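My questions will all concern the structure given below.
Entry: chain A
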Amino acid sequence: MGQDITQTLVEQIAQAHQEARPLAIHGGGTKGFLGHDLVGEVVDITGHQGIVNYQPVELVMTVRAGTPLAEVEAALAEKGQCLAFEPPSFGSAATIGGTIATGLSGPARPYTGSARDFMLGVRVINGQGQALRFGGEVMKNVAGYDVSRLMTASHGSLGLITEVSLKVLPVAKSVKTLATSASANEAIALFNRLAGQPLPISATAWAEGQAYIRLSGAASAVDAAAKQIGGELADNSVWASLKELTHNSVAEQSTLWRLSVPQTASLDLDCPLIEWGGGQRWYTGDAPEQELRAKVEAVGGHATLYRGQAERVFHPLNPAMSALHSRIKHSFDPKALFNVGRFHPEF
Partner candidate 1 sequence: MTAIQSGLLDQAIIDDRRARIVPKLQAILSSDQLKVTQEDLAPFETDGLAPYRRMPMVVALPTDKAQVIAIMKACQSEDIPVVTRGAGTGLSGGAMPHEGGVLLSMTKMNAIQNIDPDARIITVQPGIRNAAVTQAVAPYGLYYAPDPSSQIACSIGGNIAENSGGVHCLKYGLTVHNVLQATVITIDGGELTLGGESLDAPGLDLMAALIGSEGMLGVVVEAKLKLLPIPQVTKVVSAAFDDLGTAGRAVGDIIAAGIIPAGLEMMDKLSLQAAENFLNAGYPTWAEALLLCEVDGTAEEVQEHIEDVTQVLKTAGAVEVKVARDDAERELFWKGRKSAFPAVGQISPDYYCMDGTIPRGELPEVLQKISDMQDKYGLQCANVFHAGDGNLHPLIMFDGNDPVQAEKAQQYGSEILTTCVEHGGTITGEHGVGVEKINEMCVQFPGEELTQFHALKRAFDAKELMNPGKAIPTLNRCAEFGHMHVHHGEMPHPELERF
Partner candidate 2 sequence: MQTSIVQKYANTPQGQQADAILRKCVHCGFCTATCPTYQLLGDELDSPRGRIYLIKQMLEGAEVTEKTRNHLDRCLTCRSCETTCPSGVEYGKLVDIGRDLVEKEVPRGFVERLTRQALISVLPNRPVFNALLKLGQTFKPVVPGALGKKIPPKRAKTPWPAPRHTRRMLVLDACAQPGATPNVNASAARVLDRLGISLVTAPEAGCCGAVAYHLNDQAGGLDAMRANIDAWWPEIEKGCEAIVITASGCGVMVKEYGHLLAGDAAYAKKARRIAELCKDMTEVFAAESLEQLNLSAQEQKVAFHAPCTLQHGQKIVGVAERYLREAGFELTMVADSHLCCGSAGTYSITQPELSQSLLKNKVEALEAGRPDVIATANIGCHLHIETGAQTPVKHWIELIDDVCGA
């Protein structure tokens, strides 16, 4: 199954290193909007495909980066397992490599963890064309720095991810969604109050005057919690539309900002969609970029542009962090080949 083109990729990158030629990493192209324009010769990962190792009883899958996300999810579903961080795909062409490189997580994120939380191991080719392997297929591994997680959400700035090993989990036996009318502030307060109680909550969201709560786990536990929390039973399909940003509250908006803030933060911005217990809020208004960023930063958060126009896609780093990032970039990619300026302009 699949194809291993590591050698070709190594040669291409080594050549580029020799010639100090910039490279642009391409996967399925579904998240092109998430970052500044790519410059340089294309490194195409989509030809590097296949599930390398999947032992359901070990709760681990190792897969080449160009493998479609859909194929990964199908293989897991067949064994009653899943990627518990519920990555959004933003299109059928999405690859697992792009999923990890962007580090996006879905509705379950505050309750079961993020993409990086499920990373166990990675193979990367660094900016010198060296194929490296970090981490592995075991649940715990502290040999050396945790490069696997550092690569997650690095947007291709440190190297080319060629293979990932992910922790996978059994699919919940029972899933139910509750809906109840609430204002945005009421919903945030409710989500946080419930999060402090031992309940099998796996997702929360608020949109269009409705607070949604998803319960996942053993049927008996889900039923008992549903009774305790109350509210109307709603369709589970709402979570897929939220994850893919096709929900009515945000689907058609031409401006879309993702605001990542502390869950209980009180934010003076009108957000039509709130997820992650208040930790991820989507803003579609026309506040100027600087003002928006300042407001979000003041509560300890940051803003990312998904749709529309702005000077920067990602939130700027402070000078000390910016300098450190440049040094880290240099340590992996000394000649600055990979995705230069895509993540942050300074590297």
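Per the selection procedure, all candidates are chains of the complex that A comes from, given by their letters.
Definition applied: contacts are C-beta pairs under 8 Å (C-beta built on N, C-alpha and C of every residue); 3 or more make two chains touch, one makes a residue touch a chain; residues count from 1.
Worth saying up front: this structure is predicted, and the values here are computed from it rather than measured.
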item: In-complex contact of chain A, chosen from 1 or 2; value: 1
item: Chain A residues touching candidate 1 - in the complex, by the definition given at the top; value: 55-60, 80, 103, 109-110, 113-114, 116-117, 126, 130-134, 136-150, 152-154, 157-158, 169-170, 173, 192-193, 195-200, 217-218, 220-221, 223-225, 260-265, 276, 279-280, 300-302, 314-317, 320-321, 324-325, 327-328, 330-332, 344
